[in-house]
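Before I ask anything, let me first share the structure, which is written out below as structure tokens.
Here the complex is missing one protein chain, while the rest keep their positions.
So, subunit A:
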Amino acid sequence: MSRKLLETDGLEWVQRGVISEAQREQLLTLYPIDGAAIGLLPLLGSLLVGLSALSVVAANWQGLPELVRLGLLLGALLAAYAGGEYFRRRGNLSLGMGLVALGLILFGASIVLTSQLYQLIGYDLTGLLAWAVAGMGLTWLYRSRLLFLLTAIISGVVQGYNTGQLGAFSYLTAIGTALGLGYYWWRRPDALLGGVLAGGLLWQAGLLINHLHVKITWFFIPAMLVYALGDWQADRPAGRALQGPPLGAAFLFTLGLALFGESDFYAGQLRAPLVPYLAALGAVLAVSLVGKQRRGRLGSATDWLLLLPGFYFTGGLPLAVATLVVLYAYSGSVLVRAHQEHNPDRVTLGTVLFVLTTAVAYFKLTWGFLDKSLFFLLGGLLLLGLSWWLRRRAARTLAATAAPVISQP
């Protein structure tokens, strides 16, 4: 609840007798006006002044003496951190954390610009690694979501630079990201950070698979390990958020396979050797299931339907049918569970996935032998009918959940 809502609607609540005037005032004191908040105009003004100073420095950068350049970098770095602490102390947390984040960015910029200043190119990763480590330290110190996000991005950039420019994968960076940020998230579960962490880890896993030139499907082993971590997390929303990106990746991959897999052109790069792949996936499945069972969420085991290795069927129709079966099994299970749990968001999600799968299935299975106009007509009717039926079911489910809430006094 915000102070604004209290101010606008509070009087009406008093008139209706929901709360008394004294209670309204008590509530208002719970949400004090943020006295230290800086007005927008001074902020924009100082931003412009800062930008002009930055452009003057940037334009004359090469002409400045070495020590002046070094001094400017370090001065800006220290000023950002000191300013961040100053504003946090004044109670202006957003601005304070913004400045600390700026300090972290300036640290990275200082490393790069100082190396250039002394003509050191450095094909090693030490400087960039130091940047990621500093970000991790600041995240732990300030317990800030902004710094967590920034550190996840920095680690991803470091790994991307390393594989792209230096042609090597830094296991240190990957393990450091997983342990440093992963443990932080484990101790302070948070939905947004779960998504950020999973995204960052999947990015690095993707880079690793690409770097090792192994079959693409190996990607799902680290991805589902991230998923399994979500099963062990006690905080349910945070765990679900961590599981979103791996499931999204698996769904998109299967969808792509259903659409384009028949040519068997990519199929050669797809399939990891059957037995090692299934053994590894089975091990991760076991870890995941034990976690689900410990936390009493065995119902969500249906997520694993998406990992059914339908892609081992060889190209053409069998592959398309197998991947569609996987997609239908998954989106159907999402819908069924959403209706059982009376969860409106998941009903919507399940509906979208189901309709998407049906569109792909229709497109794949009928395009070849239906006249084009008939194809579009029937397809449109099918989708309209399906969405109507699903929406009706959703409305019924929601009515069932909404009723007890309204009947409460």
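Assume a contact is a pair of C-beta atoms (placed from the backbone, for glycine too) under 8 Å apart; a residue touches a chain by one contact, two chains touch by 3 or more; residues count from 1.
The rule we apply is simple: contacts and distances are computed from a predicted model.
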{"item": "UniProt protein name of the chain not shown, from \"RNA polymerase sigma factor\", \"Alpha-ketoacid dehydrogenase subunit beta\", \"Aconitase X catalytic domain-containing protein\" or \"GDYXXLXY domain-containing protein\"", "value": "\"GDYXXLXY domain-containing protein\""}
{"item": "Hidden-chain contact residue, picked from the options A:L5, A:L44, A:V68 or A:L141", "value": "A:L141"}
{"item": "Residue, one of A:V14, A:L28, A:L74 or A:L398, that touches the chain absent here", "value": "A:L74"}
{"item": "Hidden-chain contact residue, picked from the options A:S94, A:Q269, A:Q293 or A:Q340", "value": "A:S94"}
{"item": "Per the touch definition above, residue among A:L27, A:V57 or A:A130 touching the missing chain", "value": "A:A130"}
{"item": "Contacts of subunit A with the absent chain, listed as residue ranges", "value": "34, 36-37, 62-63, 70, 73-74, 77-78, 81-82, 85-86, 88-98, 101, 103, 107, 110-111, 114-123, 127, 130, 134, 137-138, 141-146, 167-168, 188, 192"}
